[in-house]
Each structure stands twice: as C-alpha cells, then as structure tokens.
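Every protein chain but one is kept in place in this view of the complex.
Per-chain residue numbering starts at 1, and chain names A and B are given in the order in which the chains are listed.
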Amino acid sequence: MTRIRHVVAAELSKLLSLPSTAVAFAAMVLGPVAVTFLNARNAAYTDPAQAVLSAAPIGTVGAIVLGVVAMSGEYRSGPQESGGGRQITSTLTAMPHRAWLLVAKAIVVVLLVAVAAAFAFLLALVCAHHVLGGGEAGGVPARLFGAAAYWAFTALIALAVTVFTRSGILPLIVLIANGSLVSLSYLLFKVAPAARYLPDLAGIRLFADEDHLAMADALDPVTGGLVMGAWTTGLLAVAALVLHRRDA
Amino acid sequence: MRPRLPRIVTAELLKLATLPVVLSTGVATIAAAPVLAALSGAAAGTHAFGIVAGTVPFLQVGPILLGVLAAGGEYTGGQVRTTLTAMPRRLPVLAGKSAAALLVLLATGTAAAAAGAVTARSGRAPAFGSVHVAMGIVAHLVAMGLLALALAVLLRSVLRPLAALLTLVFVASPLLGGLTEKAYLLPDQAGRLLHDPLPGTTPGTWTGVVVLLAWLTGVGAAATAAFLVRDA
C-alpha cells in the first residue's frame, strides 16, 4: 500500500511543524546530556556508559510529550474567527482509513524518538568520556538500544492514551508521574508484586542495571521488553479500534 | 475606578464551578489522598499527618492541574475576550481569579489532607500528629496550585505549564535532590520543608516559606506584567 508512504510523510511534516516537537526533542537530547554531565562531575558513577544509562529516564518526558502532541493537536479547537474547526476533520477527510493513520503516526513518533536517542546517547557518551576518561562495560550498546526502546514504547503508549482521552491532560499526568524517578507504579509494586508487569516497571531493566536499581526482583531485560512491547501493541490496537468506530 | 472585586471573585468561582474538569480534578484529588496514604511506605510509628506528608509529591498534581485550568482555560474557545470585555481592568481580574483559585485550592487541599490523615489514622498511625505539619501540607498544595496558575497566565495555555510543572516535580526535582544540597531552592522541595523537613542543620521550615514566596512573587510578577501589557 504505497499510500502509507504519503500518509507517513504528511504526518512527519505535521509533527515537525509543531513548536512542542522542538521542545520535546530538546528535552530528549539535552536532558540526558545534562544529567550525564552532572552525574559524572559528581563522581556518582565511574563508568561513562553507566553514567549515560542512568540519565535515560530524563528523556522519557520528552518521549511522552512527543507521543501526546502527535495526537492532541488533532482535537484542539481552532480559533473562533476561523470557524473553530478541529484539525481531525481535515486529517480524516484526507486519510479516511483510520487504522493506517494511527500506524503512520506511530511510525513518525518512533522515527523521531530514535533520532533523538541517537543524538542524546552519542553526545552523552562523549561528554561522560570527557569527564571520566575511559572505561568500557560489556553489553553497553545493547542497553543503549534498550533505553531507546523504552523511550519509543513510552511515546507510543502516550499516543494511544491520547487517542482515548482526546486531550493531553490525563496522559501527561499519568505517564510523567509514572515514567521516571518518583513512580506511582513503584508504590503499587511494594504492595502488590504483580505491579512489576505494569509497562513502566516492566521495561525498567531495558536500561537500568540490576545493581543500580532500587526495585528488587524486576523483570529481566528480555522479558521486561516483551511485556512492555505487549502493552504498547495492545494499547495501540485498542486505540485503532476506538479511532475507527468513534465519530471524528 | 474602584474595582468590583467581590463580583469578580464570584464570577471566577462560578467559572470554576461550572467547568466539569475542575470538579473532577478536585474530587479526584480528595479521593486519591486516602489511596496514596494507604500505599505509603512510611516507617512504622509515623503520625497520620506525617504519612500524608509523604504522599504530597503525588498529591500536588491535583492542585497543579487546578491552577493550570483556572488560568489556562481562558485560552480555550477564546474565552479570554469575553472575560476582558466583561471585566476590562486587568489587575482586578487577575486578583479576583487568584482569590477564587486560592479558595478552591484551600478547600481541596484541606479536604485531601484530612481524608488522607483519617485513612492513615484508621490504619497504622498511632496518632494524628502535629497541626503544624498539617498546615504545612495544605500550604504546599496551595502554593503549587498558585504557581501553576501564574505559569498558565504567562504561557497562555493548559498543556505547556502542566508539562513543565510535572517535569519539575517528577523529574528535575528528584534528580537535583540527589545531586546537590541546594535543591531546596526548587519550589516543591521548598514546600517539602514546610511539612517534612530533614533533621539536623539542613534548612528549616521558614527557609521553605521564604523560597516559596520568592517563587510565587517572581513568577506572579512576570505573569501580572504580561497580562497587563499584552493584547488580549
């Protein structure tokens, strides 16, 4: 279906022309770099790669914002003098196949997250090496991919939730309050161990080393990654269904 | 021209009361407090208000959203034009809006703190604890709500100040808290000093009050200046 190419291009153009995208991108890149620098300076970590990975949670916020604005902009009422219309009308008349529309948005979001992750970790590694000197822990590239995957899953979950809520408020609150250093899911986990299957906790070993984790008995990286991936796919599938059936 | 402040405050209260999402946020905050208190991992023997104090990092989301909606909501549907043609003098409008928000924040904050404390007390807390801690909790919640309002006036939006403050509270603050001793200069950390000060020589409650007031004054002044000068 060659039309998907056009839709992806259109969605990319849309997302890139939003000011919030630049902010999200900056957060995903500058955040980890800044934190890596601070961590390295404070000698909290001796290994540059570890310093970079510990900074990964910061970029999650940027990923969340990206996923949210990719969808929330469709539902914002336009200025009254221009008729108060919403962008979703133009979007759906241009692309009536709603499931494919969601796929296109998902592709664009993952693309931007991947690019941001590449920049972020590269710059952060350079920065950490500069401050800390050499040092190479095994399996680091794999964990950097893991961190990028965590970001991508989070952004897609944000996208899916924004489809349900048609507003950015709830996804921003729920995801930022959970995806980082002070997690509500973690509180739940201490009461109910099954909570480690929640998406943000499941994927935590994707970037965090066992020794540096406050959470005991987290899912191992591969299992965790699969669980988080399953959540993401499931939520996106439901979102596609909702989008398909709901009035615009 | 003497402004009709009571009327403005009533109008702003009416606005808040008739916005469904504001009501839901208030209710959700008050309902979340007991749940958070129950989930809290506070040490055994902590007083009820102490337990609630531990939940404030999460609880403050409600007041933050309330503050953002109180001001940011004006920029949905072009309502700011209606507000400014009905009440053209901008300083009274801002004052009235802040006063109305303050009342709502006080009510919500107090109710939430009470709900959390009662739950904690009926759980494992041996006693309610000091009233000062309770006041500190409510003060923290109200202050964050007012800060959110000021930021929303400045940014003329709902999502931007929300994302910014959530990032501050859940990402920047914990991070900087672990990296430096000066983290108490952040508004939410300063707020913590009001009800959960660390023992020892670290800054105390009054430092927290000063820092919070400084933030409110600073952002508030910028927001006021912008609101007074900008085109609607």
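As a convention for this text, a residue touches a chain if its C-beta (ideal position, glycine included) is under 8 Å from a C-beta of that chain, and two chains touch if they have at least 3 such contacts.
To be clear about the criterion, contacts and distances are computed from a predicted model.
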The chain not rendered here carries, per UniProt and among "ABC transporter domain-containing protein", "NADH dehydrogenase", "FMN reductase" or "Aspartyl/glutamyl-tRNA(Asn/Gln) amidotransferase subunit C", the name "ABC transporter domain-containing protein"
Candidate in contact with the missing chain, chosen from B:I8, B:A53 or B:L94:
B:I8
Touch assignment to the omitted chain, from B:L84, B:A99 or B:V209, lands on B:L84
Those residues of chain B which, in the complete complex, touch the missing chain:
1, 4, 7-8, 10-12, 14-15, 18-21, 73, 76-82, 84-89, 231-232
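By our rule, only the chains that are shown with their structure count from here on.
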In the complex, chain A residues that touch chain B
20, 27, 31, 35, 38-39, 42, 44, 57-58, 61, 65, 68-69, 72, 77, 79-80, 84, 168-169, 172-173, 176-177, 180-182, 184, 187-188, 190-191
Under the definition above, what is the set of chain B residues touching chain A in their complex?
21, 36, 39-41, 57-58, 61, 65, 76-78, 158-160, 162-163, 166-167, 170-171, 174-175, 179
